[in-house]
Every structure is written in C-alpha cells, then in structure tokens.
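In what follows, a single structure is set out as structure tokens and then discussed.
Shown here: the complex without one of its protein chains, the others still in place.
Our next item is chain A:
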Amino acid sequence: MNPDQMTPAPPTEPPNPPLTRSARQRNQITAMVGLVTVWVLLWGTLSWANVIFGLVVAAILLAVFPLPPVTFAGRIHPIGMLRFWRRFLSDLVVASVQVAWLALRPRHVPRSAIIAVPMRVNTDLNLTLTAEALTLVPGSLILEADRATGTLFVHVIGVNSRDEVEQFRRGVYDLEARIVEAIGSPDELRRVRTIGYPNPPADLEGEPT
C-alpha cells in the first residue's frame, strides 16, 4: 500500500471553487423545480394555477434565502441510483429491526464506538449525502463532519471488538462508493475505485478515556 493512502484524503479539488455561470443557473433551476414540486404536492392537484403560483413563491424564496453554492461535478447514473435505493431501503429495515431488538433484549447494555472515517471524495455534496444515509442505515449515527479534511465522525452501536469496528469502517466506505456510483463524476469514480479501503489515519487512533 503506498504512503498516499495512509493520509486522510486531501480535498479532491478546492472544496468550494467559485461557481461558473452555467453551474449557478443549473443550481437555480434545480432549486426552482424542487420548490415548485413541493408546492404542487402540498396542494395535491396539478393545475396551471398551482404551477404558476408555485413559481412565484419559489422565486421569492430563492431571492430572500439564497442557497449556499453546491458543486456538482457528476451526473446521475440510473443503475447506480437504483442500486443505492434498493440497498438503502433494505438497510433501513435491517437497522430498525436491529435497534428494536437491542431495545427489547433483556439484560443487555449495547457497547459502541466513535470512529473517524476520512472520505475519499471530499465534496460538500458527497459529505452531506453520505452523512444522511449513514444515520439511517444499521448501527451508525453521524456525530460530526470535518469539512477541511472531509472526515466523518460516526457513532457505531452494537459492536463488540476492534475487528467489528474495522469491518464497520469498510461498510461506510462501501456506502460512499454506492453514492458515488449513483451521482459521481468519472473522476470521483476513478478515485473511489483505485483507493479501495484507505487505512485509518494513525493519529486518530484513540483509546477510550
């Protein structure tokens, strides 16, 4: 394993490069479509009046509360997306049953751990999506995200040994890989595939205090 893999992933690009004009426009259009969809769903009927009024409300909202810039270099891969959602839903069921079982199991105090997982693709979007998905899949809860190094700090429940902790860390990387396969750019995909599982950063090894 080469030394590059020992260090936490440096930002693959400046985390927030100034957006180009077309990227800004695309973000605005995405936000508009999202807001109008929510508006129409709230009213429950698709009519011209709803759509037009939704557009007005969306325009006012975006003017008053501008969204932070999001860099999105990738594109949507339908197959990766499907695979991600299928796995996500089954994980959600497994997670719920697992926590329910831990709760109802008599005389058992679950042990847990807090681990640092440096992401391989350090973009705001990837950090956010991975953190959101992580909280809903078995055993994990996001505690803190360090944007500078792209590191997620994850609370893991129901682990009993260091081996299980390392196994869990690999699970987090698998989840990140599924997200990148669903919406990543070719560059990010290559990065995820070549790095595989990075070693845990040595200076973050912490004994329980």
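Keep this in mind: a residue touches a chain if its C-beta (ideal position, glycine included) is under 8 Å from a C-beta of that chain, and two chains touch if they have at least 3 such contacts; residues count from 1.
The rule is short, and it goes like this: contacts and distances are computed from a predicted model.
*Asks:* I notice the complex is incomplete. Of the names "Cation antiporter subunit", "Metalloprotease LoiP", "Phosphonate ABC transporter ATP-binding protein" or "Xylose transport system permease protein XylH", which is the UniProt protein name for the chain that's not shown?
*Replies:* "Cation antiporter subunit"
*Asks:* Out of A:Ala31, A:Ala95 or A:Leu125, which is the one that touches the chain we can't see?
*Replies:* That would be A:Ala95, which touches the missing chain.
*Asks:* Could you tell me which of A:Leu41, A:Leu67 or A:Leu82 touches the chain that is not displayed?
*Replies:* A:Leu41
*Asks:* Of A:Val36, A:Ala58 or A:Ala116, which sits in contact with the chain we cannot see?
*Replies:* Of all options in A:Val36, A:Ala58 or A:Ala116, contact with the hidden chain holds for A:Ala116.
*Asks:* Just one of A:Val70, A:Val165 or A:Ile195 touches the chain that is missing; which is it?
*Replies:* A:Val165
*Asks:* Among A:Leu61, A:Ile157 or A:Leu189, single out the residue that touches the unshown chain.
*Replies:* A:Ile157
*Asks:* Spell out the interface residues on chain A facing the chain that's missing from view.
*Replies:* Residues in contact with the chain left out: 38, 40-45, 92-93, 95-100, 102-104, 109-116, 131-132, 134-136, 138-139, 141-144, 146, 151, 153, 155, 157, 159-162, 165, 200, 203-209.
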